[in-house]
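So, chain A:
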Amino acid sequence: MDTITLSKQNRLFWLGRYSERVHTSIQLMMEFYDSLLDGSGMDYQAFCRKMGIPCVYDSGEDFCRRYLFDEESQYSIVSAVEAMLGNGMVLRETISSQTLAYLQMAHSAMEMASRSESPMVELQWVLDDIMAFRGSFDDAVEEESARNITKTGGMVERISLMLRLERHPERVEHELRKLLNRLYKTDLTPDPAALKTITDRALDGVAVDRIALLSSVECLFHI
Partner candidate 1 sequence: MDSMIRHKEQINRQLARYGVKFGIYKNGTFHERLFPYDPIPRIITAKEWQTLEQGLRQRVNALNLFLKDIYGPKRILADGTVPEDFVYRSPGYLPQCQGITPPGGVYSHISGIDLVKGKDGAWYILEDNLRIPSGASYPLIARGLCRRCSPDTFRHNDILDNRNYGQLLRRTMDSVNTGGINVVFTPGRYNAAYFEHSYLAEQSGAALAESSDLYVRDCALYYRSTHGDQRVGAIYRRVSDEYMDPLTFEPQSLIGIPNLMSAYRSGNVAVLNAFGNGVADDKGIYYFVPKMIRYYLGEEPILRNAPTYLPFYAEDCKYVLDHLDCLVVKDVAEAGGYGVLFGSKLTRQQLLDLKAAILDQPRRFIAQEVIDFQDLPILEGDQQVERKADLRAFVLTGAEETVVWPSGLTRFSRDPDSFIVNSSQGGGFKDTWILSH
Partner candidate 2 sequence: MSRRLNFFYDIRLEFDAPVVEHAFVLRCVPPSFPGQEILDATLELDPHTPYTRQRDSFGNLMQIGRLSQPHDHFHYTVSGTARVDLSLRRPEADLPVCRYPSAYTVPSRDIQNYFHSLSLPQTPAERAWALSEAVGSRMRYTPGVTGPSTTAAQAFAAGEGVCQDYAHLYLTLARLAGFSARYVNGLPEGEGASHAWCEIWLDGVWTGIDPTRGKWTDEGYIRFGTGRDFGDCPIERGTFLGRTAQRQTVFMRVCQQ
């Protein structure tokens, strides 16, 4: 079935965002976890501030645990996994049961991780399943515009996290170009003002304040 409805566009986009969010955040958490072992700790308060989420954590350990696994919190990674699977479930006949199975497996691995004493081992499975999901998705989704919507969602999420957390500023321009490249292959209608800001920054090297750029990326699509 190679036709998609407008509501499916929305789900495809968010499937891309959530899968990227889970993937990037877990990698980050693995770094945090590792730094905890040496007692060097981490500035989780700064992290919360940059992400714009309430800092309700008592310690680095508490943060690692709850930011990953607190099902009650809408900001936790486990909630993002839930949302990723939820968007996948309503796209079964577009992405195929085969592809959906990898999201299901990532979801199960996340559950295992939450019960494990060494969650990093299980979290590696989540990353693997997401990578497998991406491969399977590429293979199964025949319609290019649908495929590109999910990839565009992923790019938006990746850049958003880079800008919020001020990680790899040197790669921002490159990622923005990739985003522009993708979005022209979709049927999505970008916000003209946001698109201009991004194009200026990516193609003409116009200096744009980080926060202004972030808001343009977040407002690029009204979905």
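Just so it is clear, a contact is a pair of C-beta atoms (placed from the backbone, for glycine too) under 8 Å apart; a residue touches a chain by one contact, two chains touch by 3 or more; residues count from 1.
Regarding candidate selection, all candidates are chains of the complex that A comes from, given by their letters.
Treat the numbers as computed from the prediction; the structure is a model and nothing was measured.
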item	value
Interface partner of chain A in the complex, by touch - 1 or 2	1
Complex contacts: residues of chain A adjacent to candidate 1	1, 3-9, 86, 89-90, 92-93, 96-97, 100-101, 104-105, 108, 145, 187
